[in-house]
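All protein chains but one are shown in place.
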Amino acid sequence: MSDTVETANRALVTPGTLVARGRYKLEEGVFREGDEIYSSVIGLVDLHGNTVRVIPLEGAYIPKPGDRIVGMVTEVQFLGWMVYIRSPMPGILRVSEVPYNFDVVKGNLEDILRTSDLIYAQVLSVNELMQVKLTMQEPELRKLVGGRIFTISPAKVPRVIGRKGSMISMLKRSVCREILVGQNGIIWARCTDARREDLLKTILRKIEREAHTSGLTNRIKSLLQEERRFGEAGATDNGRQEAGR
Amino acid sequence: MQEVVEEVKRESIRSLVADGKRPDGRAFDQFREITYETNVISTAEGSCLLHLGDTQILVAVKTAAGEPYPDSPDEGVLITSAELVPLAAPDVESGPPLSSDKYIEIARVVDRSIRESKMIDFSKLCLERGKYVVVVFVDIHTLDDGGNLIDGATLASVIALLTCRMKKWELVDGKPVAAAGQTQALPIRRIPIACSVAKFGKALLVDTTHEEEIGMDSKIVFGLDEEEHIRAIQKTGSGPWSREEIEAALELARKTVSDLRKKLKLEVAA
Partner (left out) sequence: MEKPERLITEGKRLDGRALNELRPIKMKVGPLKRADGSGYVEWGKNKVLASVYGPRETHPRHLQESDSAILQVRYNMASFSVEERKRPGPDRRSTEISKVTREALMPALFLGYYPRSSIDVNIEVLQADAGTRCTGINAASLALADAGIPMRDLVVAVAAGKIDGQICLDLDKNEDNFGEADMPIAVMPRRKNITLLQMDGDLTPQEFMQAMDLAMGVVDYLYEMQRNALMEKYRG
């Protein structure tokens, strides 16, 4: 019985497609039936070494410890808050997990965070009941003020960040200095004006549609250059530097 | 807690069946004992209280005069409904939507066997074409859910219809009236019988108890007439079947229904 590959690497597959046969190590997007390995989602086949997976092109956000996410407070509770994080179960932020001194007797939780507040937080743990505990006890984690929210399919988040952060760095340089990308597909950005926010929205839509194609980074780069050519009223220092290049 | 208990029960039934055994010791192709009484409800024109092992089902038949369906203006109408009476089982299933779709399915599948086999000759139930026909109501009340409700309900409904003494409807001054003190039999042509075959892995069983239904993958109900023509089929439950398994199930259903007919000796009323 040999190990065989049944589809090309990077091939686009649909659920139930035979991807490989044999003793491969399985990662996401695949399942085994006896000797055969099938894709469980629509995605791109990724074979490296003796590992096989299918990178999903769509899918819900399933929280993992360490994930940085953007969420919205939905309820102020007894000793903490319930937070919408766009996953099947909401997130729980205990008052002990925020970097503020809180007087349990006299303090008012609403003074720290109230419903509808946006936060940049980190997933602390997920237990077997799918209860998600959040924390804000890290330097960059904070309440988000102003700015605008964009949503993208969680499966596309890696593309927004790019290899070694190349895509997100480009966006921060050329569009909006402040962008926070949540692993849960919620992105917060505070740009200098509405036009830039709209531009960011267009770019995110484009990334979402073309996430699975190659050459996307270059296409976004061209798009940004086009934008610069057609009017830069109120450009920041940042922008002028770019135009010179 | 409920879920854990169910899971344990499910596993133990499945391993029993895998060993070729059933909790009550029956053979895989054996029906539980069937007993029934008819005319138990005096306010109904036909009725049957049926016992199938621990399952108890009461079916009542009543008629009324009403409008025909537009596409069959000279035919009577059949309306079948099924209700779970709360005393029938502890509330294992959660929420109204999930449990009521089971009962809607029961009513519709029972109706299908009766309707598609053309058991009742609806053309004889017309009072005035396009205006008045006899409407036959078959109401299924599950009193005790001991499993295999569809087969039990079909049988109880068929018996209630066979033994029904229907009001004698006639037109008086153009309006339908039930002639006082007179009754008649329903115009019956065929007697359908339903047999459900349950799948446990590779094993096929008939007449599942409520316990066995927790452990099974799914079942297929076959509604057969006296010529062994199939009049209704319903796969119910989520486990998948292969073509060969379906063929084997049909064969098992045919044999079982044939045995039931010999045992029950149901006849069209004179």
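Just so it is clear, A and B label the chains in written order, and each chain counts residues from 1 on its own.
What we mean here is this: a contact is a pair of C-beta atoms (placed from the backbone, for glycine too) under 8 Å apart; a residue touches a chain by one contact, two chains touch by 3 or more.
None of the values given here were measured: they were computed from a predicted structure.
Among B:Arg22, B:Arg112 or B:Lys167, only B:Arg112 touches the chain left out of the display. Counting over the whole complex, chain A has residues 12, 14-17, 29, 31, 38, 40-42, 56-60, 62, 88-90, 128-130, 153, 155, 212 touching the chain that is not drawn. Touching residues on chain B toward the chain that is not drawn are 3, 71, 94-95, 98, 100-102, 104-105, 107-108, 112, 115-116, 218, 220, 228-243, 246-247, 250, 254.
Heads up, the rule we're going with is that only the chains that are shown with their structure count from here on.
Note: centroid distance chain A to chain B, computed from Cα atoms, is 54 Å.
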